[in-house]
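Every protein chain but one is kept in place in this view of the complex.
And now, subunit A:
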């Protein structure tokens, strides 16, 4: 072995040792200069498109804020509800800012941050169905958007009632189309979605019939389960958003009304 190759070998070994043994996802994001967020753009007012087809909404702003905090550029990756996990696992996105309910079942697969938003559920009914409350849906044909918290809860409820039918549709728009046509009698959705759709005038003959007694639907940011560095950062970021008043500001901008609390009494997260 000549002296030169030996020197090069030594140099290479030093460099290898000096480099971090494992760059985690947070490092990767900072190094790449881009934060890729999975956002559902069929879920107003959380995610949608404006007249010029640009993604807008609460989740879009939230992703932009997160990217700004990290000092990188945000990239919104449109991801329908059922494709959130494949998008994350195949490395197409870094973080999900996609109104994802933080169920224990799902947390076995992905890592959830502390809640960054909370939904209340309401019943919206076709006027002809004569439904005036949640209980009024018993024995009727009801539907919801496949893959959402409310769809899972409603399907369970229909099974418990032992009568009536549950139908999941692929998009929020299809649910309200089916409701407006009378294919289904009622749906349970987030109050934000219900009001937006009733007000839009695109779906005649429907009205909000009352609240649904489901648990409050807390939604979380998510990323790979083992990425603790990033999950810690996300938790702190959610906390800072509330602390700095940015959460209230975004809520007022996209939803309006009473700001939902993101904490649960009598227990730590």
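Assume contacts are C-beta pairs under 8 Å (C-beta built on N, C-alpha and C of every residue); 3 or more make two chains touch, one makes a residue touch a chain; residues count from 1.
Rule of thumb we're sticking to: contacts and distances are computed from a predicted model.
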*Omitted chain, identified by the protein name its UniProt record gives, among "ATP synthase subunit b", "Xanthine dehydrogenase", "Amino acid ABC transporter membrane protein 1, PAAT family" or "Permease"*: "Amino acid ABC transporter membrane protein 1, PAAT family"
*May I ask which residue of A:166, A:228 or A:251 touches the chain that does not appear here?*
A:166
*asked:* Looking at the full complex, which residue from A:164, A:182 or A:210 touches the chain that isn't shown here?
replied: A:182
*List the residues of subunit A that touch the chain left out of this view.*
81-82, 85-86, 89-91, 105-106, 108-110, 143, 146-148, 151-152, 155, 165-170, 174, 177-178, 181-184, 224
